[in-house]
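Here the complex is missing one protein chain, while the rest keep their positions.
Letters A, B and C mark the chains in the order given here, with residues in each chain numbered from 1 onward.
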Amino acid sequence: MDLSYTEQELAFREDVRDFLAEHLDPQVSQKVRTGRELTKAEMEGWHATLHARGWLAQNWPKSHGGAEWTAVQRFIYEEEAARASAPRIVPFGLSMLAPVLMEFGSKEQQDRWLPRILSGEDWWCQGYSEPGAGSDLASLKTRAVRDGDHYVVNGQKTWTTLGQFANMIFCLVRTDTECKPQEGISFLLIDMDTPGVEVRPIVLLDGTPEVNEVWLTDVRVPVENLVGEENKGWTYAKYLLTHERTNIAGVGFCQAGLDALKRLARTANHNGRPLSENPLFAARIAQVEIELMALATSNLRILAAAGAGRAPGVEASMLKVKGTDIRQAINDLARRAVGPYAMPFASEDVEGSNAPLPDPLNAGAVTKAYLNNRKISIFGGANEVQKNIIAKTALGGRG
Amino acid sequence: MDLSYTEQELAFREDVRDFLAEHLDPQVSQKVRTGRELTKAEMEGWHATLHARGWLAQNWPKSHGGAEWTAVQRFIYEEEAARASAPRIVPFGLSMLAPVLMEFGSKEQQDRWLPRILSGEDWWCQGYSEPGAGSDLASLKTRAVRDGDHYVVNGQKTWTTLGQFANMIFCLVRTDTECKPQEGISFLLIDMDTPGVEVRPIVLLDGTPEVNEVWLTDVRVPVENLVGEENKGWTYAKYLLTHERTNIAGVGFCQAGLDALKRLARTANHNGRPLSENPLFAARIAQVEIELMALATSNLRILAAAGAGRAPGVEASMLKVKGTDIRQAINDLARRAVGPYAMPFASEDVEGSNAPLPDPLNAGAVTKAYLNNRKISIFGGANEVQKNIIAKTALGGRG
Amino acid sequence: MNFDLSDERQMLSDTLRRFLADKYSSTLRNEVLSDPAGLSREIWSQLAELGVIGALFDEAQGGFGGAGGDIAVVFEELGRAGVVEPVLDTAVLAGGIIADLGNADQQALVEQIIAGELHVALAHGEPEARYDLPYVTCRAAEDAEGIRLEGRKAVVVNAEASEYLIVSAREAGGLRDWEGISLFLVPRDTAGLVLQGYALASRGRAAEVVLDGVTLTPEMRLGTAGQGGDALTKAMARSAVAQMAETLGAMHTACEMTQDYLMTRRQFGKPLGSFQALQHRVAEMLIEMEQARSATINALGHLDGPDRDRQISAAKALMGQIGKRIAEESIQMHGGIAMTQEYDLAHFAKRIIMGDHRFGDSDYHLERFIDLSAA
Partner (left out) sequence: MNFDLSDERQMLSDTLRRFLADKYSSTLRNEVLSDPAGLSREIWSQLAELGVIGALFDEAQGGFGGAGGDIAVVFEELGRAGVVEPVLDTAVLAGGIIADLGNADQQALVEQIIAGELHVALAHGEPEARYDLPYVTCRAAEDAEGIRLEGRKAVVVNAEASEYLIVSAREAGGLRDWEGISLFLVPRDTAGLVLQGYALASRGRAAEVVLDGVTLTPEMRLGTAGQGGDALTKAMARSAVAQMAETLGAMHTACEMTQDYLMTRRQFGKPLGSFQALQHRVAEMLIEMEQARSATINALGHLDGPDRDRQISAAKALMGQIGKRIAEESIQMHGGIAMTQEYDLAHFAKRIIMGDHRFGDSDYHLERFIDLSAA
């Protein structure tokens, strides 16, 4: 048992720091730090910067142009990037679709789509959830009917994050209705410029238009866009979800949030002293910090086990639940730290005047972040579903 | 809406205080305060003292020799008695059996048993729970078969509190096995001197022999000891449980426990200052205190509604859950307040020497109390069962 | 001891509930929320006509209520319906201070408030003050030309729609001294008074207020020079009760929406409400609701008593905690739909959470409770 980083890992951390210091646009990181929305161009720019360095596809094999980082390298990158307030890497093409294509896609599909993910030519979004289905993927209703060389797709997807920027969507569709709900599902790649695809924004409770509904009406999809076999989509979907979950704990986000929280608490006045010196608030911060110190180690342990070929099973669910709990607790404390300045809805600008709010705390959008991150315990498999999974292993396998 | 006590209520409180000051044996209250076990004689003595004053049967009607107190009077008594560390009134005859007899018992049964409860001639215990039944009363298995003028009872009861002191037990028994589980249950009064009744102590995890198993082997019970009708016992049992629950919040116990906790915290050293001045521990105490302030008002509100004829339904379940949560939180803080002196198992005496433990905090049996009171969220309808009841009303009555 | 509503209050409660059920749809609320005024003048007049504002003042002040029980009844209904109009700010907070300290001329403003003809906002908090009540750096200095105010006030709710601001400023004493804080009635169009307005997360609008050489006559002072502290504390106490009752109402609606949703929405082939894990969480929410109601009752019942501030701190600390739990649990148990702005729950959840940021949050009051209990 050895908790220290190797020489190589320490050198790698220096590389990452240097890279971030040199290439991260301060205006962009300032927006990330204060919780403002990035433009599409800003996100694409960051992808291009990482791609130029060969660091975009961190867990892809080198044969496909990936960095093939170890679990510890990915953890180090995540930690440094979050602390430097780098934009997050948009995961839909890189971390969600790509592993499925590499495992189940045809050679043609791999050759066609993977380079376009790296280059940024395609912006992918995810068509999993449907209205009325929630965390229950097996009940999905979007239908795809074979018609010659095409599937004709009808249905509706929802909670499609950043769908407003995407030109491609990977969808789970029902190709057989005569079988058990988990069977009869297929995995289709759909060009969003095809007639019949319509994207409608959903405004979240914090005012951000971050997710979308995607309506599919008689959308004709070439059969070569079917991944793997027809009616085997459930298998690919589960594989995708497993891969989606390797960074599920969000330790880097938590650490960046904790840093920001501490900065706020050092600045805020609490009855004549800095809030950070208030024993009760200091204890609340310390509480999330000690939880996070343990979570970071849990994350490394599980990544190490996964790296050694032991698949993360319920451990990923555990990381999801605890990671979202901690992140939400940090958001909650940040909101509380700024006191009445949590009340302005869009605290970055005073309307009309275009002047910044004269908030000495530079609170930024703490309330927006608090509200927005209520989603992290709901989306991506609600925490209740994760607990079901854990309990099933804990109780179902016995007795 | 008026939160102040009336003149009469204030005068009553003075009466109670004077009575406690005059009649409560300091040695007994010292034992109660430090969590030591009372002898049977001490409990009986306190009953006799209350009976002499006419205050034993507080919620009985005057026609049966009761005090017929209002809900507020009972609350005041409970509060004062707990703060003075008076013994609790053993409830099995007075508050559990008696209301059932008054509502469903025959005139003969009332005339025979009620005066003996008041006089202390009978000490009743409860035969509800069975091994393997837990909170699920409907699954009980103890059988009573009619044989001429007697029922012949066979089975086993458990968790019978203070059964070692009792001479009478009221039991739920199955008199019909051919019907739905809730039907076919009868309510029997059994003399524990009858051949075939055997009491075996169960030592709890804190070392106290407070509960018992009661084994019933071919016990012959005269048919006149059947309460109400055969196979209607479920109705009586539910009625009893409702009455058992009027003092279910345990506000007085909580307040006495909070007083004791504060005393400990004022005495204990924490890094050179009294623990009570430590902001974190002070916040933990304040947290239970503000919860308790609200609970006390909830209790009075629900008692007032019950007094006005509105039956406490799920509200009693709510009081049970919150009351036990608070009481356990107080026990937990008391254990933590005394630090390493929580470790001695029987802190009242140093073995052999018969000398008191030289514990400057006079911690008493805080760990015993903490351990023992884990039971309050399990017994008397586990908190999980209470939540089922609340949820059924909240969700079952809709949609 | 009596927990029943008086007949008058029961009638007020019923009338207000019916009125709001009829008129105050979520469509209307969304219109008001997106209106630059931050409130509906029409609704405001109707609330005044119904006597809702008058119920918040006692007879001597021209109203017909004014006790803790009246405040609680009104605000529980306003919270339950999600009313965004600034009744709290104009009537309880600013109106309460005028009624408390105002001379005969100033009292005339209270009549206008009760009639629904006037808005007044309290400009007390400052950018660095957080919840620290005596933290006043704004200065008031009197010379031959009058009283000059200099300084900055933060998050002044409903400032833009108000004809007057009540501004706290220091005439004596050091930062955080209670002694020396004066209150001034400042017409909004006074030269040197600059507002920078913005929308709030949960309702209405607020502004940052810059006082740059605002000059007043001494008649605009409310009460005695340097003695504004008690009236501020009292107004904060009454406003805290109003806020708690509003939050209680909003929590009630959030719980009801959650219960309804769980019974109708199906997942994995069953209504969500049949999943025991969710059932127990609903039960826990309802247990907390009882606690919240009792906390509010404790606060309102002690509003005129000697234990006022300690009781209010106990209650507000608990309300903040319970509010957080109920808002978050309501969202979580709804799932995705509750994350959308157009679904009504989002408004109630924000309302509940933001209630903790006014008049001191749960930690502020927990500490104040400890201090006042030790005193």
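Simple rule for what comes next: a residue touches a chain if its C-beta (ideal position, glycine included) is under 8 Å from a C-beta of that chain, and two chains touch if they have at least 3 such contacts.
Keep in mind it's a predicted model, so treat the numbers as computed, not measured.
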Task: Would you mind listing the shown chains in contact with the chain that isn't displayed?
output: A, B, C
Task: Would you mind spotting which of B:46, B:234 or B:341 touches the chain that isn't drawn?
output: B:341
- prompt: Of B:55, B:159, B:187 or B:253, which one is in contact with the hidden chain?
  reply: B:159
- prompt: List the chain B residues touching the unshown chain?
  reply: 129, 134-136, 139, 158-159, 202-205, 207, 211, 268-272, 275, 278, 280-281, 284, 328, 332, 335-336, 338-347, 349-353, 355, 357-360, 367, 370-371, 374-375, 377-379, 382-384, 387
Statement: Contact residues on chain C toward the hidden chain run 275-277, 279-280
Field: Absent-chain interface as seen on chain A, which is shown
entry: 1-6, 9, 72, 279, 282-283, 286-287, 289-291, 293-298, 300-301, 304-305, 314-315, 318, 321-322, 384, 386-388, 390-392, 394-395, 398-399
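Note that only the chains that are shown with their structure count from here on.
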Task: Report the most central chain, judged by the distance from each chain's C-alpha mean to the global C-alpha mean.
output: C
Message: Centre to centre, using CA atoms, which chain is the farthest one from chain C?
response: B
Statement: Distance in whole angstrom between the CA centres of chain B and chain C is 43
Query: In whole angstrom, what separates the CA-based centres of chain A and chain B?
result: 52
- prompt: Distance-wise, how many Å sit between the C-alpha centres of chain A and chain C, to the nearest whole number?
  reply: 38
Query: At which residue positions does chain C touch at least two other chains?
result: 366-367
Chain B: positions in contact with at least two other chains: 279, 283
